[in-house]
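Below you'll find the structure I mean.
With one protein chain removed, the remaining protein chains of the complex are shown where they sit.
Letters A, B, C, D and E mark the chains as written, and numbering starts fresh at 1 in each.
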C-alpha cells in the first residue's frame, strides 16, 4: 500500500509480507545473473527464505536500522533497493540494491537509488550515504558514479563470494554535496 | 516517504520516527477534544510518550499485527488511522482512528477509514474488519455507519475512561459485503 | 495440589505440568464431540501439544493475563475452565471452557463457570466478565444464560472453524450485577 | 483461590498477586524476628519489593523450578513455605520457609513443611528433598529433625548474613525413606 | 590465546570456540573412563554437543557466573577445570573438573585445581570454594583432600547417574584458611 512515487513508470514500495512471492519470482528468474555478485542467491532456495528475509527487513524497519523497498516498474516488482546499517551516532548509512535481469537497461536503478539517497538525506536527515560494490561489478559501480558519489577506497578481499574473495570499491556522498549538486544533475539512466 | 494516495487532498503515510513531533503537536492542540473518548490522552504528557507510541506501532508493523498511518490533509498530519490486533488465524482485524479538532467536518475520517478497509481486505486479504466506538461517541460511530458496517453488539462497560466505564458499540463488515457494496457507495463525508 | 472446592463432587485445580496426561486423555476420547466448536482440537495431535498448552497457560498465570483450571468431577479431570485475556486497565476478562463428552448433563459446567466468575469478581476484583460462544452452539450459550449474563451482541464471522466462519454471541456480566443477583440465583444445572 | 487443605486450621495457598499485601504485612510486623536468619528482610523496604518477589515466584512456578505458598492459619497469612531449585535431572528440590513472629509455637511450620514434602514426593514425583538452615537457628533446624530428615552436613560460611558468614546445616530425606516412615510419624508440633 | 601459566608443563587456557575439537577428542577417547562419574558423557554424542557446551560456558563467563578452562599439558588439552555457580551475594563458588584417561597419574589435576582456587580467592575475591565429588569416586575426592579442604557433609542421593543415585561428599575451604595454609602446602601430586 505504502509507496513513494518517482515518475510515471517507477515507484518504491515499502516491503511488506505480501511482497515475498513477487520478490522471490524476480530473483528466481535471474539467479545466474544475480549470483555473480550477490552472496545470498544460492542460499535462497525457496520462497520460505524470502519470507525470512522480509521478516528480517521489517524488523530492521521497526528498530530504525534499515528501510527496504521493492522497486515497482510499471506496477511490477523489478528489484530491491534499501538503506542498511543506519548509524545515527555518526549520521550515516549505506545503500544496497539488485535488479531482475529483464529490467536492466532502462535506467531503473539509477532513478531508484537517487530516490533512496533523497530519502536518507532529506527525510532521515543523515549526513553521509555510502555505496559499496565489488570492484569488477562495473554495472553496480556505475550507479554511484552517475549520481556523483566520490570513490573513496578499494577494500581488498572484503567479501567471500561462493569460492573467492572479492574487493569492494567504496563510494560516498555527504549531505552537503548532495544538496549542492543533487538537483540538477543530468544522469544518463541506462541501468 | 511511504504514502497511500487517496485523493488530491488526502493521503495515508506509514508512521515513521520522523512523524512523532507532528503527531504529538496535533494531539496536544486537541487534548480537551480527544480526551472525551480516548483513554491514552492524559497519559501522553510529552513527545517522549509519542515516541514510545511510534516505536510500539513500528514493532506491530514488523510482527504483522498492526499497521498505523498518519492521515495527511493537504500535507499536514491531521490524525491517525490504523488496523490493530490483526488475527490471521481468524482472518480479521479492527480499525482505530482519531482526528485533530480543527480537521473535523471535512469528511477526512470517512475517506481515510474507507482506504484502510480497502487495504485490510484487498491487500492483506482479511475476511472481517471491526470498528468499536464508545456508544455515546456519535461522531466516531458515524464512520462505520456511513461505510455500511453492520452494528453487531453493545458491549457494556467495555472500557475504563478516566473516571467511569463506557459501553462499546461493535460494528463489522465482511470481505464479501465490502466487495459487493464498497465500490459504489455514495458516502456523505462530513467528518 | 492447589484446588478450589466447589461442592462434594466438584473442584477446580490449577493446571500444573502433571495434569497434561489427564487433560489429553479426556480431550482425546471426545474429539468428534469437541471439534464441532473448538478450533484447536485437530491441531492437538499428541500429548506433546497438550504439554505446550500447559506451558502456555502457566506462562499466562505468571504474567497475570489468565488462569486455567482443570475441572475435577469426583476426582477425575472432566474438562477445563479458565479466565483469559485479563485486562487490568479496563478491569475485565473473558471465560472459556470445554467438557469431555461423558461428563455432559450433570450440571458440571454451570457450577464450574459460576466459580470462575466468583473468582474473577471477588478475588481478582475485575469489573466485567465476558463469555463468547458460537451462535449455533446452544449448549455453550446456555451457561452464561443460566448464570444471568446479558446477551450483548452477535459478532458475525468472528472465527474460522476448520472450513467455515462462525458467528460469536457475546454475553457479559458486570461486578455490580453479579454481586446483586449472583448469590441466590437458582440455576437448573443440566450441563 | 487455589488451596491445599491441611487440617481444620491450616492450608497452603499458591501465591498470587493479590497476596502481596498480606505477605508484606506479616513480614513487616516481624522484621526484627526474621532478620536474624533471613538475608532478604532488610532489602524488603516496601510492598513494591514484595510484589517483585511475588512476580519472581510466579515466574518460577511457570518454568517449573519452584512452587511458593502462603501458609494460611485460620484464614490469615502466617508465613510462606515453598519448594525451590527444582532439579528434574537429579529429581531433587529444597524447601524454604518463614513464619510471622506471632504465629510461632502452634506447630504450624512442621505441618506446613510436611505438606510440602508430600507434594514434592507424591505429586511432583521427586526423589530427594533437602532443607538447609543456619547452624545456630535451632527453631528452623527442628523442622527437618521432627520430620525425620537425616542431617547430612555442615557447610561452613555458606551464607553472608548482613555482617557475617553463617554455616548451614544440610538435612535430606529420600522418597524411599519418606514413603516408609512419613505416614505414621507422631510429630510434636510446637513451631 | 589467553592462558594462565602454572609451571613448565601445565597451563590453563580460557575455553574459546577453537577449543571444541580438542575437548571433544580427549573426552571421546576416555568415554568409558569418564562416564563412571560424569552424567553428561553419554549425552555428548558428537562435536556439536561440545560446541553447545563451549557456547554455554562462554555465556557463563560473560554473565559472571562461571569460568571454564582447558588444562593444557605440554601444550595439549588434557581435561577441563572451572569455577561454577559463582554466588557474589554469598561470595562463594564451586569447582568442577575432569581429565582424559591417559593424563592421569601425573599430578595434573591437583595443580590445576590449586590454580583455580587461587584464581577464585585472590583474583575474584571470593570467600568460599566448594568441591563436590561422588562419595565412591576416590580419585576425585583426593583432590580437595590434598589441597586441605575440609570434608563438610555427605549429601545422599544427590545425583542421578544414568541408572542410579549417587551420594555426594562436600568439601569446602574458606579464603581465610587458604591464605593461611595454601602457600607452603606440600601436595603429593599423583593425579
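In this text, a residue touches a chain if its C-beta (ideal position, glycine included) is under 8 Å from a C-beta of that chain, and two chains touch if they have at least 3 such contacts.
These figures come from a predicted structure and were not determined experimentally.
Taking every chain of the complex into account, the absent chain touches A, E. Among A:48, A:123, A:136 or A:152, only A:152 touches the chain that is left out of the view. Considering E:119, E:149 or E:171, the position touching the chain not shown turns out to be E:119 (whole complex). Listed here are the chain A residues that touch the chain not shown: 39, 89-92, 127-128, 130, 150, 152-160, 165, 170, 172, 174. Hidden from this view is one chain, which touches chain E at 1-5, 12-14, 17-18, 55, 58-59, 61-62, 64, 67, 69, 119, 123-125.
Keep this in mind: only the chains that are shown with their structure count from here on.
Each step here moves to a touching chain, and the least such steps from chain A to chain D number 3.
In a homomeric contact, the two copies may use the same or different surfaces; for chain A and chain B, over half of the interface residue numbers are shared, pointing to the same surface. Residue-numbered contact pairs of C-D overlap by over half with those of A-B, the repeat interface among B-C, D-E or A-B.
One inter-chain figure worth recording: chain A and chain C are separated by 52 Å, centre to centre, where each centre is the mean of the chain's CA atoms. Centre-to-centre spacing of chain D and chain E amounts to 33 Å, using the average Cα coordinate of each chain.
Within chain A, no positions touching two or more other chains are listed. Touching chain pairs in this entry, ordered by label, are A-B, B-C, C-D, D-E.
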